[in-house]
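In this view, the complex is presented without one of its protein chains, the others remaining in place.
In this document, chain identifiers A and B correspond to the written order of the chains, with residue numbering beginning at 1 in each.
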Amino acid sequence: MSGGLWRDALRRLTGDRAGIAGLAILGLLALTALAGPMLIGWRQDEIDWAHMAAAPFTAPGHWLGTDRLGRDLLVRTLYGLRVSLAIALAATLVALVIGVGWGALAGYLRGRADALMMRFVDVLYALPQVFFVIILTVVFGRGPVAILVAIGAFGWLTMARIVRGQALALREREFIEAAVVGGAGTTAVVLRHIVPNLLGPVIVYATLTVPQVILVESFLSFLGIGIQEPLASLGNLIADGAAEMETAPWILAVPAGVLVLVVFAFNFLGDALRDALDPRDA
Amino acid sequence: MTLLAIRGLTVDFSGARPVRAVDGVDLDVAPRECLAIVGESGSGKSQLLLACVGLLAANGRADGSARFEGVELLGTGDRAAAVRGRGIGFVFQDASGSLTPHRRIGDQLAEVAQAAHGLDRLAARAEAVRLLEAVRLPEAARRLRQYPHELSGGMRQRVALALALAARPRLLFADEPTTALDVTVQAEILALLASLCREFGMALLLVTHDLGVVASLADRIAVMRGGRLLETTASPAFLAGPRDPYGASLLAAVPTLAGLR
Partner (left out) sequence: MSTLAFVARRLLAAIPTLAVVIALSFALTRAAPGGPFDEEQALPPEIRANLEAAYGLDAPVHLQFGRYLRGLLQGDFGPSYKFRDFTVTELIAGGLPVSLAIGLAALFLALALGIPLGAWAALARGRGADRAVMALAVAGISVPVFVVAPFLALVFGIWLGWLPVAGWEPGRPADLILPVLTLALPVIAYLARLTRGSLLEVLRSTWIRAARARGLPRRVVLLRHALPAALLPVVSYLGPAAAAVLAGSLVVETIFGLPGMGRHLVQGALNRDYTLVMGMVIVYAALMIVLNLLADLACAWLDPRIRSGRHA
């Protein structure tokens, strides 16, 4: 894609209000998650014996209240957001690297190698993902790294398919042939011609993968199979909240609200990116 | 008494670029006559037909008057609904595109017969067979149980004809009925069209961009261009010498085999 096309995409993107809103929300949340806990002062596991299960705005210094052990809810939620975002971004990165590598290679090699590689993808794709992720957590134990591996093991599949499709289509295009005939080596062809054209769908798909990973990780953490106490993730915070919801509904509401906000924001942004980078495909 | 009287019909399409597809057309169709409207693509002839039966696209609007047997078809509400099928039948250009893919031929025919004449299932089925025979589709009984994708293009066009006739309309609209067909099949379908109109006592309003098609069929020829009606002339007079230069150019454009026009 030439520079002009990127500028067009940028223009379309800035015109999409939902997308911009999503980006703004994400920026704000990221900033709060990073800087917030320092500014607020409470530590994640710090217990305020005087104010256990305090409602928002009732206890001094605890803006959104405390949980049943007296830990500041806002700080824990922000830490949970950090963890969930970190895992999601890392898992998406892993999926990206493996998926793009696999798909680009398969698309470039074509023939039997391609068929074999994509068959492998098809077989894995047919497996019930959630359940195998659970098996993987049983195998690798729980905790952030294990979750990363478990989710990453399936996350790259769709990316590989998309990239391979693009690579196949691109390989046939005239400008590739022209470049090859013109004496460009394979690496140069791949780097200067194929990769920029893949960037569009890859960016869109990566942005839409992040919220999916967040949801899977939260799902597992909620069930207790994911991130473990005392480490906070939005998922296990919601589980805590569900246990206390009769007496202290805010313990559920705050992390749940943040989770829904993050997922919405990423989805809006992803949709806006898709419309901007490939308007025909909407 | 005029079967269809069109006065000042205008069709506009709203949207990013508003378009006036039909621009103040006056037209009459008499009972049992065959009127052909010729013009190039985009002349508005198809939209004219669609506007009369209230089947314009969502962003289209028809103004003016179109009276069928004295009843106004245009205006607020779906006034044309009562006339569709029963008064005016419609044969579309793309026959495959006018058959519902997931229903059997027999069912599609029978339901029109039931809706129009209140027949019961057995009588409707018999009527379906009769209609297929009228359009000269071989093995009519067998066709009843088949799906549209099991028939060839020519057969599908015959079924589309049968569907248009099923409610016994007095006027048949045919929008480029042979354009999508093989040349060899075209002549057959046209001949079939002509004989059906005679047999069922229908008037025929035939739209085409191919003058060669209408020479044998039409009583009168109307020429449309850019949404306007340029001339309406009796067929022999038109073929001898059209009044409008555009009409003349259309006539001249018909390919001929030496001595065969």
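The rule we apply is simple: contacts are C-beta pairs under 8 Å (C-beta built on N, C-alpha and C of every residue); 3 or more make two chains touch, one makes a residue touch a chain.
Note that this is a predicted model, so its numbers are computed, not measured.
Within the full complex, the chain left out of the display is in contact with A, B. Interface note for the absent chain: among B:116, B:185, B:239 or B:254, the touching residue is B:116. Summary of contacts with the chain left out: across A:10, A:24, A:139 or A:178, the touching residue is A:139. Mapped onto subunit A, contacts with the missing chain fall at residues 123, 126-128, 130-132, 134-140, 215, 218-219, 222-225, 235, 238-239, 241-242, 245-246, 249, 252, 256, 259-260, 263-264, 267. For subunit B, the residues touching the chain absent from view are 53, 55, 81, 84-86, 89-90, 92, 94, 97-103, 111-112, 115-116, 147, 149-150, 160, 163-164, 166-167.
Heads up, the rule we're going with is that only the chains that are shown with their structure count from here on.
Subunit A and subunit B have CA centres that are 56 Å apart.
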